[in-house]
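Missing here is one protein chain; the remaining ones are kept as they sit in the complex.
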Amino acid sequence: MKYLNELAEGDRVSDIYLCKKAATLTTKNGKEYMSLTLMDKTANTDAKIWEPNSEGIGDFDELDYIYVSGDVTVFNSAIQVNIRRLRRADDGEYDPSDYLPMSPYDNDGMYNQLKNVIETVKNPFLNRLLKSFFVDDEAFIESFRKCSAAKTVHHGFVGGLMQHTLAVTRLCKFYTKAYTALDHDLLISAAMLHDIGKVRELSRFPENDYTDDGQLLGHIYMGTEMIAVHAAGIADFPAKLLSELQHCILAHHGDLEFGSPKTPELIEAFALHMADNTDAKLETFTEAIKDKEAGKWLGMNRPLGGNIRRTTEWTAEESDA
Amino acid sequence: MKYLNELAEGDRVSDIYLCKKAATLTTKNGKEYMSLTLMDKTANTDAKIWEPNSEGIGDFDELDYIYVSGDVTVFNSAIQVNIRRLRRADDGEYDPSDYLPMSPYDNDGMYNQLKNVIETVKNPFLNRLLKSFFVDDEAFIESFRKCSAAKTVHHGFVGGLMQHTLAVTRLCKFYTKAYTALDHDLLISAAMLHDIGKVRELSRFPENDYTDDGQLLGHIYMGTEMIAVHAAGIADFPAKLLSELQHCILAHHGDLEFGSPKTPELIEAFALHMADNTDAKLETFTEAIKDKEAGKWLGMNRPLGGNIRRTTEWTAEESDA
Amino acid sequence: MKYLNELAEGDRVSDIYLCKKAATLTTKNGKEYMSLTLMDKTANTDAKIWEPNSEGIGDFDELDYIYVSGDVTVFNSAIQVNIRRLRRADDGEYDPSDYLPMSPYDNDGMYNQLKNVIETVKNPFLNRLLKSFFVDDEAFIESFRKCSAAKTVHHGFVGGLMQHTLAVTRLCKFYTKAYTALDHDLLISAAMLHDIGKVRELSRFPENDYTDDGQLLGHIYMGTEMIAVHAAGIADFPAKLLSELQHCILAHHGDLEFGSPKTPELIEAFALHMADNTDAKLETFTEAIKDKEAGKWLGMNRPLGGNIRRTTEWTAEESDA
Amino acid sequence: MKYLNELAEGDRVSDIYLCKKAATLTTKNGKEYMSLTLMDKTANTDAKIWEPNSEGIGDFDELDYIYVSGDVTVFNSAIQVNIRRLRRADDGEYDPSDYLPMSPYDNDGMYNQLKNVIETVKNPFLNRLLKSFFVDDEAFIESFRKCSAAKTVHHGFVGGLMQHTLAVTRLCKFYTKAYTALDHDLLISAAMLHDIGKVRELSRFPENDYTDDGQLLGHIYMGTEMIAVHAAGIADFPAKLLSELQHCILAHHGDLEFGSPKTPELIEAFALHMADNTDAKLETFTEAIKDKEAGKWLGMNRPLGGNIRRTTEWTAEESDA
Amino acid sequence: MKYLNELAEGDRVSDIYLCKKAATLTTKNGKEYMSLTLMDKTANTDAKIWEPNSEGIGDFDELDYIYVSGDVTVFNSAIQVNIRRLRRADDGEYDPSDYLPMSPYDNDGMYNQLKNVIETVKNPFLNRLLKSFFVDDEAFIESFRKCSAAKTVHHGFVGGLMQHTLAVTRLCKFYTKAYTALDHDLLISAAMLHDIGKVRELSRFPENDYTDDGQLLGHIYMGTEMIAVHAAGIADFPAKLLSELQHCILAHHGDLEFGSPKTPELIEAFALHMADNTDAKLETFTEAIKDKEAGKWLGMNRPLGGNIRRTTEWTAEESDA
Partner (left out) sequence: MKYLNELAEGDRVSDIYLCKKAATLTTKNGKEYMSLTLMDKTANTDAKIWEPNSEGIGDFDELDYIYVSGDVTVFNSAIQVNIRRLRRADDGEYDPSDYLPMSPYDNDGMYNQLKNVIETVKNPFLNRLLKSFFVDDEAFIESFRKCSAAKTVHHGFVGGLMQHTLAVTRLCKFYTKAYTALDHDLLISAAMLHDIGKVRELSRFPENDYTDDGQLLGHIYMGTEMIAVHAAGIADFPAKLLSELQHCILAHHGDLEFGSPKTPELIEAFALHMADNTDAKLETFTEAIKDKEAGKWLGMNRPLGGNIRRTTEWTAEESDA
């Protein structure tokens, strides 16, 4: 595949790209044409279809993967593709990870692991509540599996929310073995549900930006409310259990100044906050040093609070010493 | 009325008090007796009924106003009333303001003023939403009218929540005249609803303390969720309007560090925060200097952030000058 | 009128502009010419008079409104006006609001309202003190009526200081009705005087920038000192009353970190701080969303502390529902 | 002298004490008596004159040093002196340092050193300004020489303000030699005047507490205003010089949060802040470890921000090593 | 065993206690006697030996476990034991956990687990460095195994430092599996060594208080220096590796304000900080809610930053639902 950032004036292009935006416009002379934004993981590029009704131009919609054939020109010192032929691409023809940032972990695999965790939650109400989200609610599942965990900073890719949720759940599982004061079922349920509000806070890729509700209400409020709504649909869900679970969600940022309206008051809420923070910070660091040279300073990293670098690797001489 | 803090050993008492607590116990000899806590606005006093089954002892429950007749003794250097006769008091026999801290404003009067404000909200959805709380929901109205606005600090009395709500609403009404960018209906609705979560956060008098849900979830979350639930019962309630209203509630503490999970992003949310803060601070100051000598320093006042005093009053000589 | 931001190369211009700066210079060849900066509310534009002694060039000074006639050229890719004829404009020929940012409220109207407020202050010393500024001190009145309330952020226009002072005074007037613990005369006097130091802190338009004294001493100190000086001219002004009034001025930013050397210790000082903050924030918000599209996020606004947007407007369908 | 903290029931006392308070009261039987508070540097003690009109009781006023003779009894478990004879003490009879905390340095000596410093200030305006305070203004000089530099924390003794002023002035003198960018006359004048507002902020001993004006306005504002008033009495005092000097006073606490309405903007203002802070902290530390055992931890010291101890002293073995 | 807090006047006591302090004194009559402080986990109690040279009084030292027999009296309203017979107790006669707060985990078991972890560190320099502390340095091992992890707050018991070190090491081990960017050997070594400075910062039990060096230098500095010293004894220890390891120790408190002179700049330093914080907080919470009633609020907990409570336990009805 020829990536969009490799196109040069005079090239002829014949490849599949994601159609991020498409609009039908009219020239000063009253002639219709289409203006598209093509996208892959390397760039966004402007494209035009000057003859939208010609035979070679098939039907398509925004966010379709499309096969395009045309010439590369330069307009206003920017690359532009003049499309002569276009058709929707078929599912097997392209690899989505060429077009969108994707979690390095398999989406089905992560989802199955999460579902398996539900079985370890024995409290019947919490078990049913988890299933009401992760097994029964198909719209939620679809969103949850595609959503990122953040606009930027960490896990900003398709599947990022699920990857983060799974990592936090595993840390919490480890905690329940090490700290016997923790209630396993409450903590594991809280871990799995802690960021579900993000499916309403962030729009799906390729946009991946704050929604209006995300900006006005935030995932902490929305996730807690979503739990209230689902729990209301489960007969006799104990009120105290619901309050304690909701508290864990409300308090998982750990401090008022980070947007939690309550600080952790239960040990499970504290543990969830620790797991969330640990995964967020270590993933942020991992992404920041990825592909960087060991031992070279990378400068101030805002979310990590300092100048960072990738650790020196252990050389052969050292290991043979 | 003889207040509890005036009782002395040897007195005979015949008056109405609030029965804060009542329990049936058994002496070492196996004899049943009752132990009560009598309360008025001056003190809590221990009382005993040694012959609970005697003819003079009528039926009653905790939190009833009861007429008691008996003798005052001292036990373990504390005053104790030995009750010989007891009956439930009738409504007209006592003045609740002798027993509980009460708003200086008439409860019915404040309630009617609030209801009148609803009529000025022309947006049909907001109008219906307000009525769903303040006109239709009797359990809510009962709680709202009796609730305080805070455990301590300010408006810590019966009717305090309504007094505060009314004062904030009036300030907001004034703002809508002075600042034309404000949306009247959104701001007035937000003002009336901003603290409704307190009916779940605080228990009723005479306890007036944080409930479990108040401690775990807080009135900001709970009030916002209550609006979600009521709005769900109104056909076609516009989603954007609901989000903007909920945002005002979530943001009304003005800053993350004061427990709002979002800072004000709409001008109405900012105005609500200003009105809430203004009434809270001026009422706190009013209560702090009440009955204090003008010109005398009262020392550090935590919520007001400094040493305060009542302003010197304008003397006759000054006015004649 | 043709605004300066509309001029294009080759235009011929014949209109009145504000002469912000004027200097007589000499070319390399020893010939005198004048370099001017013309200003209106849309732009600052360079202008030259190559024949300053020709008949068509009348007398004028910096900050005069001048009628100019000449040709528009481009020099160093910037627009330049070559002036051939020039004369001072007469008062009726132009509208100052075309040249400087102006309060949307009538200057005379605001001034008369302020003077009317003085009559409601019955304490003879405070009444006389207010008059010593707002009625007797013509130099002060002239400055006060033209001054902005800030270099940027809010009320950054001619009349802004008076508009802000009036708004704060009205809020305080409303407070005195709602909170009976407030001393009307002290609070209203403090409201009217709270920002008088700004006439020394900021230079007049078109400069509207910090003066040296503004930078070194600040309006809080200077305003408080101005009150000391005026009060010293009023026989028998009560020392306590003066201290309490000065305290209100010193404390009106509410917190040390915002430049008040004292936090509010009197309820009037607290009320003044609330009114000042309310008007500043709501005016800042109003100016920030003016002419912006409803529902569109405007990004982080520093003085307001967050991402903001103009509230969605209530559509017809909603109101008909 | 027998100190008040050494009195025991049954003692007979005949000594000179400071009469801190005196009031004439009436017993239940209608008989007049006087109630006094005697004070020395060790304690405050209650005293009574049951026969105020008897021959042995001479005239006296509050704050006089009085010779008293009487018996020590115990009333309500506190020591009480029943005075039988009383007279005003003469100046030579007592040593004030037995009664009030005093600076360890000679008051006349410190004052003369300060006056000598004035001679090194060559700028005629600053020189005259300094003399207008420290040479010409007798009421000011009297207050300045007796005032403490603080209610508690450091220099909380008679002469403390002068000792602190002299120490800060010496540090500044040293700075002017080490840092040539400093203007000697401006810095030395600012050093000498930086805390003059304290004569209005604190009452004289034995009270040594915040005055009303001290609480409402603070020494930073008042000292700066005092300079304005004195400078107004000096013909042609340069406005810029006055502003720069006043800025140094306003900014000498170094940061808004410590009560300075401006941060230091001139190098002299910064130097003054450093000198003030250095003397305050080192004197606070000196007073805190005085008479304490070397090497023993003294616990958290609020103004110094930590647990402190007196440094281990160098033993003979070490010096012989 | 009869605990010291159960002793009552008139009891006869014959049991083993820890002798915390012992001193030989002389009565006013010149007679020698001994004054002891006996200690168990419930109380410290004063004891006297009036006949120190009698036959029944054996040899012993401070901090010995001693068998004492005597009578319980009351002196100055405090319990006192008059010892008639005394001997050193043998090792098997008593259980140290009756006398000192002890880790609930077996000391030998924890130590062996730590030693086993060393085997998983393959880097020869780090492996040798760890052994130089945990295998070769007997004085260090002795201290490390007995030391607490803190004076109060969490792990304030014998073995606490080792328990905390082991828990942090296990968390880090788990991290190395979940986050592949982490260098296993560096992180595990840092985890095992992160708090070794505490053996110099805190004195051993029963004192368990800050040493002079602990107060002056702190465990972060001292631990880092200890590593420098040990590494200097290992031939060719790579300088970069040493710096990175020392950085992890210096930075493990995560932020300057918590006493780390550097914030984490390597991912291993960040991971160590997360693990340290997680174990400290969850152990603090565990200790705070131990033996407390579920669902009952325990009030503000300083280190945890809020009001806390033990989570409601899952009732039978819930699980059967």
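The letters A, B, C, D and E name the chains in turn, as written, and every chain counts its residues from 1.
Assume a contact is a pair of C-beta atoms (placed from the backbone, for glycine too) under 8 Å apart; a residue touches a chain by one contact, two chains touch by 3 or more.
Predicted model, so just to flag it, every value in this text is computed and none were measured.
J.: Can you list the shown chains that the absent chain is in touch with?
T.: When the full complex is considered, the omitted chain touches A, C, D, E.
J.: Decide which residue listed in E:L25, E:V74, E:V135 or E:L256 touches the omitted chain of the complex.
T.: From the options E:L25, E:V74, E:V135 or E:L256, the contact with the absent chain belongs to E:L256.
J.: For the chain that's not shown, point to the residue among D:A43, D:I57, D:M102 or D:L304 touching it.
T.: Candidates D:A43, D:I57, D:M102 or D:L304; residue touching the omitted chain: D:L304.
J.: What is the set of chain A residues that contact the non-displayed chain in the whole complex?
T.: On the chain A side, contact with the omitted chain comes from 295, 297, 307.
J.: In terms of residues, what is the contact footprint of the unshown chain on chain D?
T.: Within chain D, the residues that touch the unshown chain are 122-125, 167, 170-171, 174-175, 178-179, 181-183, 185-186, 236, 238, 240-241, 244, 255, 262-268, 270-271, 274, 277-278, 281-283, 285-286, 289-290, 295, 304-314, 318-319, 321.
J.: On chain C, what residues meet the omitted chain?
T.: These residues of chain C touch the chain that is not shown: 212, 215.
The working rule: only the chains that are shown with their structure count from here on.
J.: Smallest number of touch links from chain C to reach chain E?
T.: The distance in steps between these two chains is 2.
J.: Taking each chain's centre as the mean of its CA atoms, which one is farthest from the centre of chain C?
T.: Measuring from the centre of chain C, the most distant chain centre belongs to E.
J.: Applying the document's contact definition, name the chain pair with more C-beta pairs in contact, B-C or D-E.
T.: B-C
J.: Given that chain A and chain B are copies and touch, would you call their interface same or different according to whether over half of its residue numbers are shared?
T.: Counting which numbers both chains contribute, over half are shared, so the two copies meet through the same residues.
J.: Just give me the whole-number Å value for how far the CA centre of chain A lies from that of chain E.
T.: Centre separation, chain A to chain E: 44 Å.
J.: What whole-number Å value describes the gap between the mean CA coordinates of chain A and chain D?
T.: Once rounded, the distance between the two centres reads 66 Å.
J.: Give the residues of chain A that touch two or more other chains, as numbers and ranges in rising order.
T.: 212, 215, 240, 244, 262, 265-266
J.: Work through the pairs of chains, note which ones touch, and then classify the graph as line, ring, star, complete or other.
T.: other
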